[in-house]
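Left out: one protein chain. Kept in place: all the others.
Each chain carries a letter (A and B) given by its place in the written order, and its residues are counted from 1.
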Amino acid sequence: MCLGIPGKVVEIRDDGPLRMARVDFGGVRKEACLAYLPEVQLGDYVIVHVGFAISQLDEEEAMKTLEILRMLDPEGMDMELGSMVEEAAPKAPRPPAAAEAAPAGPPPASGPA
Amino acid sequence: MLRVPGSTTDLLSLKARGADVRIVYSPLDAVRIAAANPDRQVVFFAIGFETTAPANAMAVWQAARLGLDNFTVLVSHVLVPPAMCAILESPTCQVQAFLAAGHVCAVMGWTEYEPIAARYHVPIVVTGFEPLDLLEGILMAIRQLESGRAEVENQYARAVKREGNLQAQKTVFRVFDIGDRKWRGIGMIPASGYHLRPEFARFDAEERFDVGTIHTSEHPACIAGQILQGTKTPLDCTAYGVLCSPQKPLGAPMVSSEGVCSAYHAAGRGLATPRAVPLFELTRSEP
Partner (left out) sequence: MSPDRRPMADPFAGPSAAPTEPFAAPDPAGSALPDPAGSALPNSAGSALPNPANLACPAPIPERARVLLGHGSGGQLSAALMREVIGPALAAATPGGPLNDAAVVEVAGQRLAFTTDSFVVSPLEFPGGDIGELAVNGTVNDLAMMGAQPLALSLAYVIEEGLPIEDLRRVTESVARAAGRAGVRIVTGDTKVVGRGAADGLFVNTAGIGLVAVGVSVGADRAAVGDAVILSGPIGLHGIAIMSIREGLDFEVEIASDTQPLNGLVAAIVAACPAVHVLRDPTRGGLASALNEIASASGLGIELREETIPIPGPVHAACEMLGLDPLHVANEGKLVAIVPASSAEAVLVAMRAVPEGVEAVEIGRVVADHPSMVTIRTIVGSQRIVDMLVGEQLPRIC
């Protein structure tokens, strides 16, 4: 319904009245308008929809979600988590404790039941 | 958008017949095209839910600031909460819980949903779009149902705040008013869409061009409206998979991959066919 994808702000410039950014989406860079996120700084993660950043990602919350999901299946889920890890990983690497403490999930090949 | 069937044709077919139809990534790109081509009229299709409205509002704003007189928008913005209420008000309503679209809420927040959850006693979970977000959102909704709660919960906390994006809302309401909107296959829902405010009437394609009164008609076999309201599944539709397929969609839910009919077509056809079990047969266990 509404594709919105997380990316990292790698360049900010004021272009006329609009604050614009180059946002890196895992190796793809595209221009996005920051008019609706005036506080955003270089290195922040934002969600971009039709060329506009509409939300800044909260890394702490992203990590919480990751941990909950990892507990469901600590091994098999990592690949699917790719883009979420991308959002949260750079400043907050995966805490090994969370994975170790998690109950053993089904083997990755079988996937979640 | 290009493939969505209209009453008689679609935009891709018009393009093949010579119309200049272009895809842009951002509405601002459409403004740029208009600015660079002052001798041509550029009409942008401003569609979408609340998520897209800030971008479209900014495009209109910029066109006004630049004084463009060759840029208009054809506005067909729809709003989520009134549609939820319309479904819940229906005597045939079978919906027990809602996953509220995360990016709509990224813009609008979820305060509008709180009275809905309370009034209709229905759980609402603001949910992200990764597959595992959806699983967690469903889990949260089921837990509410099992414990008899009906609250607004936020699964997508990494991207959504309760108040949403105030800056974006401000621009949206500078440019748009809320008004009635006709939904394809469902009908008129009061106060369920955005319209340009009178100050921006000159950017309204319906005003600029004499298009008369547009009546769209649906294919008689298409039951998209009932499917969208959750009272029927695509398997109840006589056209599904026969007259209607992703190659030749009759209604919007068959067009894009996340449309209900298209998703059924991708997941169910010929495989372990999901039986047409009405959702309401799921029993609600008491806490």
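A few comments on the model shown:
The rule is short, and it goes like this: contacts are C-beta pairs under 8 Å (C-beta built on N, C-alpha and C of every residue); 3 or more make two chains touch, one makes a residue touch a chain.
If you're wondering where the values come from, they're calculated on a predicted model, not measured in any experiment.
One chain is not depicted; across the entire complex it touches A, B.
Only one residue in the set B:73, B:132 or B:223 touches the chain that does not appear here, and it is B:132. Among B:144, B:165 or B:231, only B:165 touches the chain left out of the display.
With the whole complex as reference, residues 2-3, 5, 14-20, 22, 25-31, 33, 35, 38-39, 49-50, 76, 79-80, 82-83, 110-113 of subunit A touch the missing chain. Subunit B meets the missing chain through residues 2-3, 8-9, 12-20, 22-25, 28-29, 31-33, 35-37, 39-41, 43, 47-48, 51-52, 58, 61-62, 64-67, 131-132, 135, 161, 163-167, 170-171, 174, 199, 209-211, 214, 246-247, 256-257, 265-267, 269-271.
Basically, only the chains that are shown with their structure count from here on.
In whole angstrom, the spacing between the mean C-alpha positions of subunit A and subunit B is 24. Only residues 1-4, 6, 17-18, 30-31, 33, 35-38, 47, 49-52, 54-55, 57-59, 61-62, 64-65, 68-69, 72, 77, 80-81, 83-84, 87-88 of subunit A touch subunit B when the two sit together in their complex.
The touching residues of subunit B, when paired with subunit A in their complex, are 25-29, 48-49, 51-52, 54-55, 58, 62, 65, 101-104, 106-107, 128-133, 136, 155, 157-161, 165, 167-168, 171, 258.
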